[in-house]
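Every protein chain of the complex appears in place save one, which is left out.
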Amino acid sequence: MGRGGLSVFVAFIVGAIAIVSLLLGDNPALFGAGAGSEELARRLTLPGDVLLRLVVIVIALSVVIGIVNLLYVHIGRLARGKFYSAVLLASFAVTIAWTVLNKGDASLLEAVQVPIESALAALLFPSLALGGARVMQKRADVWGLLFVAVVLIVLLGSLPLAELAPVQAFSDWLMAVPVNAGARAILLGIALGAAVAGVRALLGQDRAYRG
Amino acid sequence: MPLARCAGAGAKQISSDAAGMMAEHTIALVSFILTLMVFSYVLGDLPLIGVLYRVAVYIFVGMAAAFTLVVSYEGLILPYLQDIQNTETSWTALGNSADIYIFFTALLFGLLLLLKPVRSLAWLTNSVYAVVIVVGAAVAVVGALSGTLFPLLHHTVSIPANLVADFGALLDALIIFVGVMTALFYFHYQVRATGAAGGGQSRLARGFRHAGKVFIVTALGAIYASTLLTSLTILSERISFLFQFGVA
Amino acid sequence: MSEEFNWLEYAEPEESAPAPSPRRGLSRFLPRLPRRPRIFRTLRLSFRPRLPGLLRLPRLPRLRRGAQPAPKQSSAADLLGTQDERPLEELDDRLQMLRERSAASLRSEAESRQALYDVDEVLTAPEILDKPGGVISAAALSKAQQQQVELLKDIVGGGAAQANEVSGGRIRLGAPAFSLSAIPRIVGTAVLLLLVSLPFASSDFSEGGLPPAEFQEDRHGATTLYNLLDNLTTDDYVLVAFEYGPAAAGELDSIAELFLRHIVAQGAKPLIVSSNAIAIARARNIIGGINRSVAFSGNELVHLRDYAILRYLPGGSLGLRELSENFADVARVSYKGELTGLEFESLDDMTHIVLIAERAEDMRHWAEQVVTQVERTRLLAASAYAASPLAQIYANSMDEIVGLLVGYRDAYTYGQKLDDDFGALLPASDAPVNEPVSPNRALGGAESQAEGAGAMVEPSPPTEPPPPTVAPLPTTTPRPTNTASPTATALPTATATEESIRVVEVISPEQVRIRRGPTRADDILRLALAGDLFAVIGTNGDGSWYNIALSDGLEGWIAAFLVEEKTLTVAEFLAGGGEASARNPGERVYLRREIIASLGKNRPRYYQARGPIGGDIPEYVLLRDRSAEVPRLEAMTLGTLGAVVIIAGGNVLYALGALRRRRREADIE
Partner (left out) sequence: MDDTTVQVYSVLFIAITVVLVVTARYFQARRGRRMQRQLAGMDQIPQWLMQSIETGKPLHLAFGGAGVGGDNTPAALAAAEFFHHVIQNADASDMPPLVTMSAPATLPLGQGALRRAWRKGNTLSRAQWTPPDLAYAGAVSASVADDEPAAHIMAGSFGAELALMLDSADRRGQPSLAVSDRLDGGAVAYALADHALIGEELFAAPSAISTDEGGRADAAALDVWRGLIILGAAVLLLLEFSKQLPLLSWQLALGAAAVLIALGLIFSRRR
């Protein structure tokens, strides 16, 4: 077994255990009636529980990996005189210091984080509106036209103006029927793709395990 | 069962008004300035003004990272530490002592992931990462199947009761069905090779794909419009804040 | 050609000749490695002729003349309807070639690389990497090569190179300078921002109506959702999922706050969870907001008594899976690591689960990982507008999901409905007393429940109008300066419109501040304008401040020298508002006039609170700051109109340009 071999092996074994446990555990009905099936279902649930718990904590800890990476990258940049990295690092340090000193005080959150984040989210509006104005530039075909038409209809349909009642009715129908169908198909497609890719990963056939 | 009336827990939540007021004014002022700094993005790369946006963004990134760290520690690691010390409870059917093993295994795993870039440890770190990936993949597969694929398909093929009475509903159900199927067909990847020039599809297949694309693009357009409305709502809140601050 | 041109963006003379200075920093002084040009020549030869058959697509308008067309950049309509299929092999060949080239070039360097290649990368200092725009990443150079570079640097002109290095490291104020082509974008944005701002500046720009006070019939399950929360009792626990970050606060805070207020007003206990770390902190702030509004009555919510915030659920859907499978564990510890003392078996012990979702994905996760795992409990969902098309699908497809309140407008309707219910008058005495309010509306324990119910729903005898009642003001008010005696308030009954009340009229020409207490240091609650009328509750000790009633249940203080005291009948007092609100007899009615003045905006509203403010129940519901609601709704209307105009206009221009272009091409052919 080469160097990649161990991880593929682990992936395969753990994957098999996880999928069986998550999929089949916790439902005695699946194994017929009787005391034995209860016991079986309970036992099947156990490894999934353990793995889930383990991975949940690992994922929570992965924030540390992210932070280390962030600091690594920006200290490196700072060393090359990047002013903005200094801002970032200072902001990081101040926040940590603040939360350590004022336990449980959320005013920094309200004063800095919330306004910047909301303002960025608010900035999406002009970006989206002006971007929407240029759809026909990027896609000068019938699909672009359709896209723009639907955007306009839904926007108009959201307006509380009495004169637009027919548009509202049409927009409601649009949302309930064709949009519903299209979104459902996209979702189904994604679920299908995720399921197939997931199964492939469970089979240990992913590059991520090696190297 | 009452929510635990722990002795004194949280009892000093009542804010002291005098100090709170000062703080509120400062908070409002700081948020006012930061909001304007972010809005300077609109002006683009004008000298000096371009800096404001990026300074605000970098402050934000640093702070968000710090908050994520703090909240993860306080909101998760601390509670877990608390929880594993409680011998009466356990996370799994294995009892409390297993909790401790799980917790410290997870800590070890986290540490190993941190060492992923170290080449000489790759065999170990990759295996650890593989565990994370496959458990995630298993959850995703189970979730995608039981939460999206089956229910949505089930609902797509189940037509509302009493169809004869309501022709409109029947029509809608049929349109949805046709829409879902053609749009799903749209994604089809494999095409027949029809010679050196390229691949082709039968007229029927191409027709289906065009019909499917109508539904897909319609859905995307509607979602785009909805996203626009959400951002507009948030913008209105921000502007309302700016005005309120301006008045006060 | 399929190039697209973009007159809104910066001109970027890309490629063509080795552009003026595509290589910055040191790179300018380095000789290009021999392999690079060779690769390019070969690659380009093989690429150019074979670009797929997208070239016959309609040309896009080229509005800026004289600019060089970008090199075959992106092609527009290569979406599938119009594109030709190409054999994989062809694509593969090209990529294969690219890969082979690079592999070959690497093989020659393989040895020199090896030394660095096996070193643990953690130990390598980062700064030798990614030099700004560097021609070669330093790590790819062997030591010898690096020395050569140093030498070159010295020879070719260290001074210049250094200067360059410095400018690369300094604050770069955006590489492309500000250009005129950005103007349409700036103007467009300015117009949009202006439109959204107008309603806040003046009430003249009120377009369109407000959302209805009741959910429409066809709104899927919104009414059911409301009723489910309205039927909660003191024994109920509700899991409230705050699945939104600060970004969506502007849209979802209001509905989250309404849900919380509704739940606690019913005496049920909300347990807050989230898989978003920041949302936990936000939840605290929202509770803090509720507490501030009810602070004077001492009815603050106390963590772990009236509500609980549980620890956050990491890992997205994984955390939710954990929640649904091990709810007992999740509920055991609070976000601070304290023990909550809550003992539940499973999620089914929750009366309801309330989900406030920012993203469609959150809805999906809850549908996939939680809804499928619970048996009895239902998910009551609210989402942001952006998430609604998808969330609606889940709401429709799964019976366990109730409702879907969407965005700010539905929040407004929900709040309106709450106010109507909690602040509504009891039915007129000749109507059958169908108690509209469940008797368990009182908070905290059975005894107060019975008492509260009795006090509140007692109907008046049909024939005689009730005596004018005097509002018992909360005596628990913590303000030390409040000398207004509880009996000083003469608030009218609904019927006694002839009865006179003490009011003050603002006479100051300037905007007047209404404060939380009778000193200038106190917090500002509202602004008022000349002519505004307020019912007087009392005065402070020396009469220099009036204690006045505001519509949302708050009381404020206004300096005496800014106002003139009058005595008006209720009818006269009401005449300013235009809202005939107090027609029904039989209940103590408190009229509170609110002045919302946001930059000259004057919108009076009346509230009718069922019980005395400070009595327990309705205050959680009624004491909300609603001052920004109406202008925000109008701003959204105007903003939507602006977006419609801009999107339609822009696309018509581009479409016309495309058509013109296509015709010209046809002519040429």
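General remarks:
Order of writing sets the labels: A, B and C. Residues in every chain begin at 1.
Everything below uses one rule, namely that a contact is a pair of C-beta atoms (placed from the backbone, for glycine too) under 8 Å apart; a residue touches a chain by one contact, two chains touch by 3 or more.
If you're wondering where the values come from, they're calculated on a predicted model, not measured in any experiment.
In the full complex, the chain left out of view touches A, B, C. Check B:I27, B:I77 or B:M181 against the missing chain and you find that the one touching it is B:M181. Touching the missing chain, out of A:V10, A:I153 or A:I186, is residue A:I186. Think of the hidden chain as still there; on subunit B it touches residues 41, 44-45, 50, 53-54, 57-58, 60-61, 64-65, 67-68, 113, 116-117, 125-126, 129, 132-133, 135-137, 139-146, 149-151, 153-154, 156-159, 161, 163-164, 174, 177-178, 180-182, 184-185, 187-193, 199, 203-208, 210-211, 216-217, 219-221, 223-224, 226-227, 230-231. Along subunit A, the points of touch with the absent chain fall at residues 19, 23-24, 27, 29-30, 55, 58-59, 62-67, 69-70, 72-73, 76, 82, 84, 116-117, 120-121, 123-124, 127-128, 130-132, 135, 138, 142, 147, 151, 183, 186-190, 192-201, 203, 205-208, 210-211.
Within the complete assembly, residues 4, 6, 9-10, 12, 14-15, 19, 22-24, 27, 35-36, 39-40, 43-44, 47, 51-52, 70, 72-75, 78-89, 91-92, 94-96, 98-99, 101-103, 105-106, 109, 113, 116-117, 121-122, 124, 126, 128-130, 133-137, 139-140, 172, 174-176, 182, 185, 245, 247, 315-318, 359-361, 364-365, 368-369, 372, 386-387, 389-390 of subunit C touch the chain that is not shown.
Note that only the chains that are shown with their structure count from here on.
Across the two interfaces under comparison, A-B and B-C, the one joined by more C-beta contacts turns out to be A-B. Distance between chain centres (mean CA atoms), subunit A to subunit C: 18 Å. Here the spacing of subunit A and subunit B, counted between their Cα centres, is 4 Å. Distance from the subunit B centre to the subunit C centre is 15 Å, each centre being the mean of its Cα atoms. Taken residue by residue, subunit A touches two or more other chains at 49, 52-53, 55, 57, 59-60, 84, 109-110, 113-114, 117-118, 120-122, 125-126, 128-129, 132, 143, 148, 151-152, 155, 158, 175, 179-180, 183-184, 187, whereas all remaining positions touch fewer. Shared interface positions of subunit B, defined as residues touching 2 or more other chains, are 39, 42, 64, 67-68, 72, 76, 91, 135-136, 139-140, 144, 148, 152, 186, 213, 219, 222-223, 226-229, 231-232, 234-235, 237-239. By the touch criterion stated above, subunit A contacts subunit B in their complex at residues 3-4, 6-8, 10-11, 14-15, 18-19, 22-23, 42, 45-46, 49-55, 57-68, 70, 84-85, 87-96, 99, 107-126, 128-129, 132, 143, 146-155, 158, 174-192, 194-195, 197-199, 201-202, 204, 206, 208-211.
Subunit A contributes residues 26, 49, 52-53, 55-57, 59-60, 72-73, 75-76, 79-84, 104, 106, 109-110, 113-114, 117-118, 120-122, 125-126, 128-130, 132-145, 148, 151-152, 155-156, 158-162, 172, 175, 179-180, 183-184, 187 to its touches with subunit C in the complex. On the side of subunit C, the complex with subunit A involves touching residues 4, 6, 8, 57-58, 60-61, 74, 76-77, 79, 81-82, 125-127, 129, 131-132, 166, 169-171, 185, 188-189, 192-193, 196, 207-211, 218, 245-250, 278, 281-282, 284-285, 288, 314-315, 318-319, 321-322, 325-326, 336, 364, 389-390, 392-393, 396, 409, 633, 637, 639-644, 646-652, 654-655, 658.
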